[in-house]
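Could you have a look at this structure, given as structure tokens, before my questions?
One chain of protein is taken out of this complex; the other chains stay put.
All chains are identified by letter, namely A, B and C, in their written order; residue positions are counted from 1 within each chain.
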């Protein structure tokens, strides 16, 4: 359990916020792809914590940045937290991306609010010196986040798709992703987004014979292995997303 | 239903707050002893409105002042309302004090947070030109409110009792009240406070042969006659406090 | 696109599926200053017995997390006084398009019959009657009676002989499938599911109940998932139309009941939180029906996919 203080909490796109928290110890511990489980203050009919991936951690400043979409009461209350207010979180939770040793080139595929863990993957790749391309999908231009960060981390290309065509190509980001994979040259794929998207990406990666990891979302009650509500059906049986994931080897996943 | 805006919301004694709201129409309608039923904002496990008497109404300024003790979640959330924030209330509810025509002298007995309706009674008395004395009880000096206001309204005497003796006489305000009533000269008694206190005052008034009214508290679900949860057992059967009260002829009350 | 919102609840033709839960809407006129009650599909009036009942002592209510607990004990002025005091207003309401369902109480089968006879005689404007065999707060004629097929069935059988107008039964939240089957066999026209749930709230300082009796009846959002489940169970088991009751605070809550198989939905505790809640919920339900691309709300009754 880590206490934290809100440093800033701002809207960065349509319905999407960035919260920067000060939590010095946590900032040194987080590995890309892991998550935290936040107690959102406010007397509330919703009691459970909100599990969120982190987008960036700055061990020197002692801060962690999280990007979140406001979808319900928990995230709405989170968006109301003022700088200076405090709460606590559990984490780091689960384990993150495992980029294969010796990978030369990677493809990252993010949909919607799946961008934060993908930023984490990009961070590792850039540290490891692995070249990478990004396919990024969003419902609309107003909901795109992370392009600047991905470019700054060294993405060789970022191809954007929107459902309504207001930015990039009109359509799903799974199409450019499949096209890139079909062309070849990749050793690793990391994906996070809606379940049907990840399923398609996993299939395209499998077709191309490339090792693929996905960051899965599940309804979590505890976030630390005590409740069995975050199950992922894998070829090796039911696995808890909070401890065995959220990042899974896509080839083992039966239900995304 | 009236919308209102908070003008100020300040602590005036230990655990006791004064909230001034702007609600111009309401301010012209309220009669002393009536109450309002406030929707306290904030996503909350407690859903029902908070019924509160009012201490002062200023029809010209369009404001109403309410004094309340923080005792639970509803009143705690109320104390968090910032100036400028808005909500709505139902009211005026019930009916207030009915000072008998031709009364010459009255005794007001208030215990704890029973002061606000007693301020209302003092307001009528002063408008009617009826002389009055006040007996005021509180747990401790730090919880006394209203003495200045009562003096300003023309109280001829204000005798203070505290449970712990930190101000005035050590003991309950029912003792000085009984003593004054025994001395005689009163035509009307109005009382608000804890049930055992009002019961004693009513008894002392009955013994002295003086007409006595009490403002009763009940758990209210609706506040407008629809739920039957605010019942007061009277010699004429069960009466709803929200419509037939909160002010009752004490001689008719079976259970205070 | 406009959606037909009218439903037929066991012979009561409602202009929309929103009803009010007995005991939470007084006799209707208490709400007239807040909104135009005639816009609702129906209202159900507070339970009345043949003779006046005093109800329980104070305190009759305490708030609990996610709802409230009450111990009113069916205080009522008796059918005669009710019909005299509230009849004219309710008669006008029914002419204005909102159906009136009167709730009937008793401590024994003969008392139910006597009350219903009086209602039948004195309330010609009533579109139907709801028999309350499930009050959690009375010793006889309460939840214990309504929780067995025999108990509820006996009351229904006797009442059926009294009137040809639609007869509904307010069911206790126990043994619902068996009781519903018995009520169907005895000729009920519809079922109201559920009455408040028996619960307890103890003041840990005084060590006493926070309401007048040890047990009280729970209402509010906390009831909702339980009530939805019971509506769905009964909808699978019998052919009677159902009135979903329990924790309806929003149009979505009402929609859950409809999907689970309710033909109409009653708003209870929400009336206290916001006296205009029932009308707001009627609007939200219509918006939801529109969003579902149907032309008739009846297409959504029981449309839960499992």
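In this section, contacts are C-beta pairs under 8 Å (C-beta built on N, C-alpha and C of every residue); 3 or more make two chains touch, one makes a residue touch a chain.
Remember, it's a predicted structure, so these values are computed and weren't measured experimentally.
**Student:** Since one chain is left out of the picture, which of the remaining chains does it touch in the full complex?
**Tutor:** For the complete complex, the undisplayed chain touches A, C.
**Student:** Which candidate, A:12, A:39 or A:69, sits in contact with the chain we can't see?
**Tutor:** Counting the whole complex, the residue in contact with the absent chain is A:39.
**Student:** Please pick, from C:221, C:241 or C:275, the residue that touches the omitted chain in the full complex.
**Tutor:** Only one of C:221, C:241 or C:275 touches the chain omitted from view, namely C:221.
**Student:** Hey, which of A:16, A:222 or A:250 is the one touching the hidden chain?
**Tutor:** A:222
**Student:** By the contact criterion defined above, which parts of chain C meet the unshown chain? Give residue numbers in ascending order.
**Tutor:** 64-67, 69, 174, 197-202, 204-209, 213-215, 218, 221-222, 224-226, 228-229, 232, 247, 252, 255-256, 259-260, 288, 291, 303-306
**Student:** By the contact criterion defined above, which parts of chain A meet the unshown chain? Give residue numbers in ascending order.
**Tutor:** Against the missing chain, chain A presents residues 1, 39, 45-49, 90, 218-222, 224-233, 237-238, 255.
Everything that follows uses one rule, which is that only the chains that are shown with their structure count from here on.
**Student:** Ranked by contacting C-beta pairs, which pair of chains comes out on top?
**Tutor:** Max contact pairs: B-C.
**Student:** Would you identify the chain whose Cα-based centre sits farthest away from the centre of chain C?
**Tutor:** Looking at centroid distances, A is the chain farthest away.
**Student:** Averaging only over C-alpha atoms, locate the centres of chain B and chain C and give their separation in whole Å.
**Tutor:** About 36 Å, centre to centre.
**Student:** On a C-alpha centroid basis, what's the spacing between chain A and chain B, in Å?
**Tutor:** 56
**Student:** Distance-wise, how many Å sit between the C-alpha centres of chain A and chain C, to the nearest whole number?
**Tutor:** That gives a centre separation of 47 Å.
**Student:** Enumerate the residues of chain A that touch no fewer than two other chains.
**Tutor:** Residue numbers touching two or more other chains: 45.
**Student:** Check each residue of chain C and list the ones that touch at least two other chains.
**Tutor:** Answer for chain C, listing residues that touch two or more other chains: 66, 221.
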